[in-house]
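Shown here: the complex without one of its protein chains, the others still in place.
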Amino acid sequence: MSREIGEVILDLKNVSLAFGGVKALTDISFDVREHEIRAIIGPNGAGKSSMLNVINGVYRPQQGEIILRGKHFSKMNPYKAARAGISRTFQNIALFKGMNVIDNMMTGRNLKIRSNLIQQALWWGPARREELEHRAKVEEVIDFLEIQHIRKTPVGRLPYGLQKRVDLGRALAMEPSILLLDEPMAGMNVEEKQDMCRFVLDINDQFGTTIVLIEHDMAVVMDISDRVVVLDYGRKIGDGLPDEVRANPEVISAYLGASH
Amino acid sequence: MLYRENGQFKTSYAADQQIFPIAQDRWAILGILVFAFIGIPLLGDEYLMRAILIPFLILSLAALGVNILVGFCGQITLGAGAFMAVGAYAAYNFHIRIEGLPLLVSILLGGITSALVGIVFGIPSLRVRGLYLAVATLAAQFFTDWVFLRIPWFTNNASSGSVSVSNLQIMGWEIITPFDKYMFCLVWLTVFALLAKNMTRSAIGRQWMAIRDMDVAAEVIGIRPLFAKLSAFAVSSFFVGTAGALWGFIHLSSWEPAAFSVDRSFQLLFMVIIGGLGSIMGSFFGAAFIVTLPIALNQFLPAIGGLFGVTISTAGVSHAELIIFGSLIIFFLIKEPHGIARLWSTGKEKLRLWPFPH
Amino acid sequence: MGFFIETLIGGLMAGMLYSLVALGFVLIYKASGVFNFAQGAMLLFAALAMARFSAWIPEWLGIDSLWLANVIAFFIAGALMYLVAWLIERLVLRPLVNQEGATLLMATLGIAYVLEGLGTSIFGTAIYKIDVGMPKEPVLILEGIFEGGLLINKEDFVAALIAAVLVALLTLFFQKTVTGRALRAVADDHQAAQSIGIPLNHIWVIVWFVAGIVALVAGVIWGSKLGVQFSLATVALRGLPVVILGGLTSIPGAIIGGLIIGVGEKLSEVYLGPMIGGGIEIWFAYQLALVFLLFRPQGLFGEKIIDRV
Partner (left out) sequence: MAVSRAMDTFPRLLFHHSRVRGDKTAMREKDLGIWQSWSWSDVAEQVSALACGLAELGFRRGDNLAIIGDNRPRLYMTMAAVQCLGGVPVPLYQDAVAYEMLFVMQDAGIRFALVEDQEQVDKLLEIKAQLPLLEHVAYDDPRGMRHYNQPFIHDIEALLAIGRIHIRNHPDFLGDEIAKGAANDIGVMLYTSGTTGKPKGVCLTHNAFISAAKGGVEFDRLTADEDILSYLPMAWVGDHLFSFAQAMVTGFTINCPESGETVMTDMREIGPTYYFAPPRVFENLLTQVMIRMEDASAIKQKLFHYCMKVARRCGADVLDGKPVPVADRLLYLLGTLLIFGPLKNVLGMSRVRVAYTAGAAIGPDLFRFYRSIGINLKQLYGQTETCAYVCLQPDGEIKFDSVGKPAPGVEVRIADNGEILVKGPMLLKEYYKRPDATAEAINAEGYFMTGDAGLFDDEGHLKIIDRAKDVGKLANGAMYAPNYIENKLKFFQYIKEAVAFGDSREMVCAFINFDIGAVGNWAERRGIAYSGYTDLAAKAEVYGLIQECIEQVNTELLHEGALADSQIHRFLILHKELDPDDDELTRTRKVRRNFVAEKYAVLIDALYSGKSSQFIETAVKFEDGRQGKVAADLQIRDIKTFPVAGRADR
């Protein structure tokens, strides 16, 4: 491997999150290094998705802070996170159903749009130029994800596996430095899983994107991730290299408890 | 069936992203424009222009505006009539208070004023959605109803409560005859439809649709709901406002606040629903449908009644109109929730696939 | 002070009627997720039926008793409302099941048009009187406490009383009867209710019927006060801010919201009106609701919406 794992770029310190009285996350700290693939695992309801939602500001934690490239945020919001180069995919695919694949991915280029509303209304100068440039960028992502044959299909008509891929494509179109993947392989068949694994590794390898990933399939996690955080009932019960985590008795019991 | 697309390949993104990528569509739209600009003025009579075509053109413009907000950005509004009123009265005030202000500028300023008011009434959309928002927009409606009825300044202290404009001209072209009015509205609509189409196919349009389809995901990829929603309110209100100004200035010449009542708001909403939410084309279909339906009913109902020996009074016709209208809305919602535009695009798709069914 | 309290009470009385309209909205929204814009049209339709039948019945049956004629007319109008509820469920709700809220809202606008058209073509467009023997004369009360006493409209008082009784009855119906409990179950969770064997379609008919009866009562009261005419349909528009304020899913919310709006309208009309011009009550109610929305988007008693990702 030629990519080299760098310094810590994302550091979460003592994050706690509650909905009403229900605690979703309790005092969780962990860090993510540049260029690594960091997995978050845990049984259902362990708070994995909440963790991602805290990182990119969809949920506001009651306590704790997020340090992104040395900048402290007590609260993130999704727009700020996006600006800072964090993009993500969703567990229950959150594509824009009324648009086709290209347009969905074009929304991922939104932050890079410089032309204003009037220029766009006139389809004039910079607006037109930008449309064409971003289309070209999006086409590269389409090519990368091998979804050429559906580029103009409305996303609602796509099968589940392809929707997941488009969701990833939209996140990639942002050219993120950190990519959060919420169960990218859930509900897929073996072949689709393999494809998705390959894409994740390729993204990490080719663009040096840091990846934080939630995944259920332990085999996949152990294969592709550099370090693993284990959550259970909103607490961190393990953190380290895949092999260390696998040997951690607390992790084993949590997984056994969750009937594994 | 009529489509022969072999050989229409695209060698650049510019060609691929044009509004009508299929040559046959380009020819069709060109044909329609030629007919509208040359054919109709040659063939149509004054009644047709005054009673059907001018209202159709202006309401199409308003429907475009409503569709931007409701269809593209997913923010339900029941207050479109209010923004027509704001546009009309603002343009009126600019027109009469500033000596020598060109007509075009007055109308545009009317639209801009409407856009500003639209932004103010769009603020609740940042906090509430769906049905709650629909009610919030009614607030705009009732507020403006009241303002233009009760605050004399806006009507230049007109004692009757009705205002009127005269001496409409653009660089020496006096807009007097129905033909003049038709041409003026047609040019205006053509330009604005193009602007609307451009917006909906560029970044701003995608922002609106993203907010409509999945607002959380939109925010996560860096779309600011504040900007997206308020810009939709502003652009929508601008379109609706200029339509209001045209309605007052060109179509009515003199009007009262009742011209822009809550019924007008509902009417505009029906246009975009029946025409097709989220479709530029749909706005035209909807406007055409709603403008022509009452006229058609007025023509045909008594005739049909006559066939069965029943005389249908004018009042009877208007009652029947309500019933038929309401039934049609329900029928459309059940049978084709995406409106005539969807029928159109399905039909087009069928023609492209012909003779295959799918 | 006395004048203020008088206004306040007047507002409360009017508010009670708003509550009644709002109640119709809430009932239907809770049970079928439909924001029923046709509530006003139902009100108009019911009132028209009541007004016309109470006039026709003495003619047809030769009954002299106004009271009896009214009772018969009330039952006929009630039956009509059942028919309306049944037709709506059959022709509109069932085909549109599982559609988005906005679609259903539009559908109710369609229903409103049909009902208005039907109502006026069957019953005519003139202004009709409903005389159910409501006392018209104003009374003075609490003369001991306030100087000059408080002038209360007896009719308003009776109306408020009827409204209160109706609300109480409905509450009982919901809490104590099997149908009522089924209704609540449906309101909580459509699918769950269906899976334990509650017939959704039947429930909808009942809810729309109940809403129809509420509309009928409200129509009778408004009608006897102002006469039955086309403009009654817009009364529903006055009910809207009430539901927004109270929360779409809350019956107490509808009542309290109605009272707040009623009082607010009257107070603003009396105290604010002279400053900025008359006729502000409609938009004032709306602005009140709007400002309120900004701080509490789900209304006073509505459930908080949590975004799940």
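Should a chain be cited, it is by its letter among A, B and C, assigned in written order, with residues numbered from 1 in that chain.
Criterion: contacts are C-beta pairs under 8 Å (C-beta built on N, C-alpha and C of every residue); 3 or more make two chains touch, one makes a residue touch a chain.
Predicted model only: the values in this text are computed from it and were never measured.
Taking every chain of the complex into account, the omitted one touches A, B. When the full complex is taken into account, the listed residue touching the unshown chain is B:Asn6, out of B:Asn6, B:Ser159 or B:Thr314. The omitted chain makes contact with chain B at the following residues, 1, 3-13, 15-16, 353-358. Along chain A, the points of touch with the absent chain fall at residues 1-2, 102, 135-136, 139-140, 142-144, 148-149, 151, 202, 205-206.
The working rule: only the chains that are shown with their structure count from here on.
Taking the mean of all protein Cα atoms as the centre, the chain whose own Cα mean lies nearest is B.
Taking each chain's centre as the average of its CA atoms, chain B and chain C sit 33 Å apart. Between chain A and chain C the centroid-to-centroid distance comes to 49 Å (mean Cα coordinates, whole Å).
In terms of their C-alpha centroids, the spacing between chain A and chain B amounts to 41 Å. Residue positions 307, 309 of chain C are each in touch with at least two other chains. Contact with two or more other chains is made by residues 216 of chain B.
For chain C in complex with chain B, the residues that touch the partner chain are 35, 91-92, 95-96, 99, 101-103, 105-107, 109-118, 120-121, 125, 237, 240-241, 243-244, 248, 277-280, 282-283, 286-287, 289-290, 293-294, 297, 299, 307, 309.
On chain A, the positions that touch chain B within their shared complex are 56, 58, 77-79, 81-83, 87-88, 90, 94-99, 103, 106-111, 113, 115, 117, 120-123, 127-128, 130-132, 135-136, 170-171, 174.
Across the interface of their complex, chain A is touched by residues 12-14, 16-17, 195-196, 198-199, 201-207, 209-210, 212-214, 216-224, 231, 235, 278 of chain B.
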